[in-house]
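Heads up, one of the protein chains got dropped from this complex, but the rest are sitting where they should.
Coming up: chain A.
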């Protein structure tokens, strides 16, 4: 995506942001609250239309992208929070994620033809594999509401993975996770990057620094830095605007950040 700008009723949320996710890479998108990370994500998904800029995917420009076309293009996304279907079992939730792979149509379902059965069995197998990969297969028959939050997050991730995407957009996958779970997640993301590209929005600096190949830093809707984790960490602008308070985590640093952010 290049030169993306978004304005909500005169308030500029993103101005002239560009980033490219290389195949097989994990790309981190960081920045303080309200920096526009999720907005950029929503632009990539077609949930928000940019007022300027282009989105290109595999050499083709995506115009008037609709969110429902995303999965056909090979792009999956998890939502901030979990966004599971509350009235459906974990297995069904993941099966919905495999929608893109469904072949049987309406009439075979209406008549309960064997093709529909077979198709459903394939989807179920896919879903079970995805759950197994994330170690959540034992929850297949449960309802999301009855599961602990970290398990729900894994189910949500399984739902995104089951589509076999080429690009996976993760919106704060580590929020609400304990230290060791976060570590596991990091490992998982590294493993996934062998199969797909990952674009990651995350608050937990150590996770981002550990798993990402490239990082883009946003602040107040503007791109203030981009590069490898080491480059970004070394960038004084980033330290000033953002990392400072993450490292020190005191109220004083919070204050410094807000002031520093304005000056930058």
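FYI, a residue touches a chain if its C-beta (ideal position, glycine included) is under 8 Å from a C-beta of that chain, and two chains touch if they have at least 3 such contacts; residues count from 1.
Methods note: contacts and distances are computed from a predicted model.
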| item | value |
| --- | --- |
| Omitted chain, identified by the protein name its UniProt record gives, among "PTS galactitol transporter subunit IIB", "ABC transmembrane type-1 domain-containing protein", "Sigma-70 family RNA polymerase sigma factor" or "Branched-chain amino acid transport system permease protein" | "Branched-chain amino acid transport system permease protein" |
| Of A:34, A:114 or A:236, the residue in touch with the unshown chain | A:114 |
| Touching the absent chain when the full complex is considered, from A:14, A:35 or A:70 | A:70 |
| Residue numbers in chain A that touch the chain omitted from display | 45, 47, 66-72, 76-77, 79, 83-89, 91-92, 95-97, 99-100, 102, 104, 106, 109-114, 116-117, 119-120, 123-124, 140-146, 159-160, 163 |
